[in-house]
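Notes follow the structure.
Not every chain of the complex is shown here; the ones you see sit where they belong.
So that you can tell them apart, the chains are marked A and B in the order they are listed, and the count of residues begins at 1 in each.
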Amino acid sequence: MANRYPLPDLNSLPEDIRTRILQVQEKAGFVPNVFLGLARRPAEWRAFFAYHDALMEPESAGRSSGLSKGDREMIVTTTSSANQCLYCVVAHGAILRIYEKKPLLADQVAVNYRKADISPRQRAMLDFAMKVCQRSQDIEEADFQALQAQGFDDEDIWDIAAITAFFGLSNRMASFSGMLPNPEFYLMGRIPRDKPARA
Amino acid sequence: MANRYPLPDLNSLPEDIRTRILQVQEKAGFVPNVFLGLARRPAEWRAFFAYHDALMEPESAGRSSGLSKGDREMIVTTTSSANQCLYCVVAHGAILRIYEKKPLLADQVAVNYRKADISPRQRAMLDFAMKVCQRSQDIEEADFQALQAQGFDDEDIWDIAAITAFFGLSNRMASFSGMLPNPEFYLMGRIPRDKPARA
């Protein structure tokens, strides 16, 4: 099940896209497939990553968020698993392990978030995210109240919903086009590094 | 069930957003609620409409598309109904009626697209869109072949999938936040104007 749409050559891409991809490669050591998989359509690529950054790096948009980086990746991993999106579960599961420094957490939320080693606040967050993912038409005031009881405010709730909705888009694009996770993601964050690399 | 998040004042919005909204108002005669409903987060707003334009106005991205304007709105109306999104069914149903010049079509695809007055090519398009909407994890080569048999190429298929995925995001944002369609949309395109208003 390889990618159905051929990946573009990096050098053929518009300058801004190429620059961003090279930055990511520099930082991660490889180019995550989503960057090339969507790049054949530059306008959509730019909108996708602008949306991504606005939600996943709120400080880049001049916002702070009540959700931690780990919270955000946990929402992505959990709801992407509900959508059975291989790319997003593996790639964002890797990032979740790194941010939360919990090597087991991504597999737990991917299989059954109700069994995961998370706080009651995170459980409420994921319950809401799953409802946005699967039955957004049924959301009602009581769903907001359950989150407020855990200390989330309306901006946090917007974040949970928007991250879920955005990755629902991402899940569908990846699944439909046969986008596969880079092999590097599978192992990332699984081996704890309690000690500095140099001693 | 009014909008849960207060709408921002038009004058408080960043210049680029305000300008676009005023243009839309000029053209449509009113401001569709999605423009104000998402504007409280300017970075997300810009990404949302950039994505929207890239998919729904491909010529703005320097692309042509094998899907007509009517095809695109038909995908939106049909899949938004599957997601029970009141805003998108009513607003895009209105645009669908106008583009296709078929006053009955939007209600047909919203209730049961299998009974709608559409071509076999459009039926295949909507079957694929519904699968992306509801079971994207199951898409396989046979789904592509069914579309190719109706004359769609791989770029057209990307369009069908991407429009469905993007409005799946839009549906979830609208439903979760209580966004309601402007009353103007309900009647738009329902009264055929066969003759020029003045002659």
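In this section, a residue touches a chain if its C-beta (ideal position, glycine included) is under 8 Å from a C-beta of that chain, and two chains touch if they have at least 3 such contacts.
Everything quoted here is computed from the prediction, not taken from an experiment.
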Item checked: Oligomeric copy total, full assembly; chains in place: 2 -> 6
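Basically, only the chains that are shown with their structure count from here on.
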Margin query: Rounded to a multiple of 5, how large is the rotation, in degrees, that superposes the C-alpha trace of chain A on chain B?
Written below: 180
Check: Just how far, in Å, is the C-alpha centre of chain B from the one of chain A?
Finding: 25
Check: Okay, in this complex, where on chain B does chain A touch?
Finding: 4-5, 41-44, 46-48, 50-51, 53-55, 60-63, 83-85, 132-133, 136-137, 139, 144, 154, 158, 161-162, 164-166, 168-173, 175-177
